[in-house]
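Worksheet: the structure to be examined is printed underneath.
All protein chains but one are shown at their positions in the complex.
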Amino acid sequence: MEIPYTVTARPDTGLWNAKIGIWLFLASEIMLFGGLFSAYVFLRIGADAANPWPHGLLNVPVGTFNTFVLISSSMTMVMAWASLKMRKFAQYRIYMGLTILCALAFLCVKAYEYNDKFHHYGVWLKNGEFITGHLEENTPESLTILPDIHHEGRHFWPETEHGAPREIKKADIRRWSNFTPKFSPFFAIYFTLTGLHGLHVFGGMVVNIYFWLPGSKLYRTNPEHLANRVEVSGLFWHFVDLVWIFLFPVLYLL
Amino acid sequence: MEISASPAHVHHGEEHAHEHHDPGFLGKYVFSTDHKVIGVQYGVTGLIFLFFGFCLMLLMRWQLAYHGQPLPVLGPVLAKIFPKEMPGGVMTPEFYNSLGAMHGTIMVFLGIVPIAFAAFGNFVVPLQIGAPDMTFPRINMASYQAFFIGGVIMLVSFFCPGGAAKGGWTSYAPLADITDRAPNMFFTGQTMWLIGMVFLITSSLLGSVNFITTIIQLRAPGMTWMRLPFFCWAQLITAFLLLLAFPPLEAASVMQLMDRVAGTSFFLPTGLVVNGEIVNISGGGSPLLWQHLFWFLGHPEVYVLILPAMGIVAEVVANNTRKPLWGYKAAVFSALTLGFLSFIVWAHHMYLTGMGARVSSFFQTTTILISIPSVIILTALLLSLWGGSIRFTVPMLFATAFMPMFGIGGLTGIPLAFNAVVLYLHDTYYVIAHFHYIVAPGTIFALFAGVYYWFPKATGRMMNEFLGKLHFWPSLLFINGIFMPMFLQGMAGVHRRWYDGGASYDLAKPVLHWNAFMSWSAWLLCVSQFPFILNFFWSIWFGKKVDHNPWHATTLEWEAPSPPPHGNFLKPPVVHRGPYEYSVPGSEDDFIPQGKA
Partner (left out) sequence: MNNEHSADDHPHHDISKHVRRYMGVFLALLLGTVVTVAASYIPFKSNEVNIAVALAIATVKATLVAAIFMHLSAERWTIYRFLIITVVFAIGLFSLTALAFSDHIHR
């Protein structure tokens, strides 16, 4: 028993099975990220005086670089598929390898960004003052913070200057935390959205590695089938890129 | 991304016995990629969960009728298993809440959806459209496995410190966010509930992708859209609802998981006070956000529960009235409209959240609109009975009972569409009675109809008719005994979450005597399920053997052998006519199968 239309299209729909499957899957992904984006909108509209929506907390040059990386990977992905369609296997191997490399680079940059945030702290004092900076020392009675120095206006390059160490009594602190999800609604949605997106990048990368190495054996027996499979993983990959195209301005720039 | 399964051998009925590689017990029954086996797996697991969820309710009914008294017989046993939750066999309020939350969750997500959608859909749809299998058999298997893992996680959560989830099946924040604050938030009931939900959502997602692709791609030659049996239409629309409505809940589950495990405040407002202390959180979130995302799934979910049931009833009714389904096209278009509208009615569950009058008016309007297609489908089913020479077989009994029961459930829902009325009725037993009439004597009766109807296809044997009737009549009686008095209690103002059944509230006094009546009805309903259980197992081995088409039905599944072999049909089916050609004037039989030239 063979399931029909795995490689060739069904005449009346003009589609092979996996193409319908992946588009349906992407439709549900639209709703998944749609749910999170609508949460973002909801939280942002509802931001109150205690938690004003922050601007410029993320590293824009790094984010821009990562956007370039992901866009390039999308281009190499579509080229990998086109190479298979033109039956140029060596070229496919190169482009697919580049796609995987880009995915890896993206994840590494993301890890660097996360790590950077985890080492940044924010302190709310009971008198209403709010200080961010690097943690120098943490004793049971007090914190020592190297406070960030903020200049007027918005800056492309992140501000890395620090003021003189400042000791803060724990008794004066209302709440303090590093820049983790629990820090504020902004970081909550930032880490959730980018974390989920990162998982998608990782998943796509694993699938691509499979089609790059063991899965590419299929080329010898049925090159069209391999091309179809790569098209499917490509559709997923472009979708991941597409989500990032929205994530980048929404989280980094606005 | 697994795209296709390419079995090494071509299977055909006769050759099957001579196959060289025998898949073995595990390959055949546990890790099978055959849609029929997966359907049966879903069905059996779903029925077990359905019974388990039902038993949770039986425990709750004891507490409601005889609150504060130790449970007879089972009490000492439960006291041993749950020493903290059931000290001396008396139920604590926390345990009662756990039972309530898990009853809802298990019945909806582990009982009815897997049976109505996954079990019947998997078993019947490929057969009805004349396909050899689902388009993605291995994804199909993964779907069942994800469901199974999700189910196990839900069961295990009973043994977490603090017990299973107790925030209601809707898991409203902030209650669900802050419940069971434990040193290790990971091993708490609510967290397990969320993780379980993520698995269940993944399972339905994989299932629905598979269903839609199968129905679009693998229809047999000649099976045009208007020749598709209504059951397949219902499953197709259900699959779309699951595909598009579940992901926002997955997003919400992830966010609630973050709230619990990573300490975020997605659903926690600024300045939240718990036990007289301000909670150390950032705040800035909104409990309303959870409700929006939950009910964005929650309402389409209602139609996920009801559409497959309508599909089953349509098949059974057409077959047993020996008449074409009345208004097939109207029913199909109504089902499509129903599917569409079900996405824009969700906030009628939220009239009392203070979301504002404008939003309420919008959702009030759409909610009234959605009753129209529902009524059209029910009318089509009802008018199909007109002038038919009805055979009251066991599936037909359940199918006919479905109509008035679903009718009661639907009509009592109309008052709940108006936000002024909801001010009074919100969260009372009236609401409980309303949706239970739709899903319990409605959907579950339809599911029983489906089990009795397709049992001969799955096993090649009939279920016993006498035991079937012994199952049906008491069930119909007792299920009304449970839910009818709930309308009275609800209109008197009895709240759905009162742990003592209302005994400590003066307003409940005049309707309090119904509690014992309803509880006894529930326990007797449980007793009346035993004929079914007995019948099910007895018939697998000793039921009357029948040929491939014992009901003289027209749809394609009855052209395959019973039980169908791997690959389903002995020769590829071709469809020549519509699905319900019964009693065609001038034909020798009173039915013409779809595949007959």
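Miscellaneous remarks
We just call them A and B in the order they show up, numbering each chain from 1.
Here, a contact is a pair of C-beta atoms (placed from the backbone, for glycine too) under 8 Å apart; a residue touches a chain by one contact, two chains touch by 3 or more.
Here the structure is a predicted model, which means the values were calculated and not measured.
Although one chain is not drawn, the whole complex shows that of A:99, A:194 or A:228 it is A:228 that touches it. Counting the whole complex, the residues of chain A in touch with the unshown chain are 7-9, 13-16, 19-20, 23-24, 27, 30-31, 34-35, 37-38, 41-42, 45-46, 48, 60, 64, 67-68, 71-72, 74-75, 77-79, 82, 85-87, 154, 156, 224, 228, 234-235, 238-239, 241-242, 245-246, 248-250, 253-254. The chain not shown here touches chain B at positions 216, 240, 244-245, 248, 288-289, 292-293, 296, 343-344, 347, 354-359, 362.
Here is the rule we use: only the chains that are shown with their structure count from here on.
On the chain A side of its complex with chain B, the touching residues are 1-7, 10, 13, 15, 17-18, 20-22, 24-25, 27-36, 38-39, 42-43, 46-48, 50-51, 175, 177, 180-185, 188-189, 191-192, 196, 207, 225, 228-229, 232-233, 236. Residues 1, 3-7, 10-12, 132-133, 135-137, 139, 205, 208-210, 212-213, 216-218, 243-252, 254-255, 258, 262-266, 270-271, 280-286, 288-289, 292-293, 296, 566-568 of chain B are the ones touching chain A in the complex.
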